[in-house]
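Supplied in structure tokens, the structure appears directly below.
Incomplete set of chains, arranged as in the complex.
All chains are identified by letter, namely A, B and C, in their written order; residue positions are counted from 1 within each chain.
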Amino acid sequence: MLFHVKMDVAVPRDLDPDERARLVGTEKERALELQRAGTWVHLWRIVGQYSNISIFDVDSTDELHEILWSLPLFPFMRVQVTPLAQHPSALAAQP
Amino acid sequence: MLFHVKMDVAVPRDLDPDERARLVGTEKERALELQRAGTWVHLWRIVGQYSNISIFDVDSTDELHEILWSLPLFPFMRVQVTPLAQHPSALAAQP
Amino acid sequence: MLFHVKMDVAVPRDLDPDERARLVGTEKERALELQRAGTWVHLWRIVGQYSNISIFDVDSTDELHEILWSLPLFPFMRVQVTPLAQHPSALAAQP
């Protein structure tokens, strides 16, 4: 089940640089892990912004919330979730 | 080069039903053709709306505009285009 | 899996009165049927508006889209869907 997620990141200027580096690093590790697991299906940067557009494939809304809520940079993100359905004109929907 | 495209469709109520059926049909054919060609990479329905979220892979902004402008339902669409870049945490960006 | 759905209805003035009555009637039948099936869990009117706030319990986003898209009044609705998760302070989440 797919969800479209937009994340806007705003790390506070006064965050300790080491803490910041640690958060960005663990965020990246987590993103790679979830991509390898097939959960974080797509991850794109929006040009000119500290934002991404992502597609998640999860079994439930609880699972998706748990994933997003526990992202290392979550406290500094604005997150918008849009549920997706199969489009009747998508290749995958053709008989 | 990837672009994120959101299309909201509003076909007028008073459109001739045959014309409507013809437009929806040719729109679907065109969507399938562009998907098979690898240009319309993803096509998802937004749950509860006559809208889709799509990813296009094109060589230029002119090519993308030409594709969107010539969609059969284009006169009845509101289209928003967001340019995408590779995300440093995407699997494809790893060495 | 729960989804919060807001529906704003705007039936065109020039719709044939019989057609309007038929649509409103079948919409109500469908709403009752889905409530009895446990899919349309809650249905409230927003005071002063031809709008409702609803909670749906579905197995997938595809199922939810299918339900909304096939509502008799769907062509005259603006629909916004918000995915819900269990709240850690909800009674149901307590051990």
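In this text, a residue touches a chain if its C-beta (ideal position, glycine included) is under 8 Å from a C-beta of that chain, and two chains touch if they have at least 3 such contacts.
Predicted, not measured: the structure shown is a model, and the values here were computed from it.
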Number of copies constituting the complete assembly, 3 shown: 10
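Definition applied: only the chains that are shown with their structure count from here on.
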Rounded Å distance, subunit A centre to subunit C centre (Cα mean): 28
Inter-centroid spacing, subunit B versus subunit A (mean Cα positions, whole Å): 22
Multi-partner residues of subunit B (at least 2 other chains): 45, 47
Contact footprint of subunit C on subunit A as seen in their complex: 1-3, 60-62, 64-66, 81, 83-86
Touching residues (chain side subunit B, partner subunit A) in the complex: 2, 4, 27-28, 31-32, 35-36, 42-47, 52-53, 55, 82-91, 94
Interface residues, subunit B side, partner subunit C - complex: 13, 45, 47-49
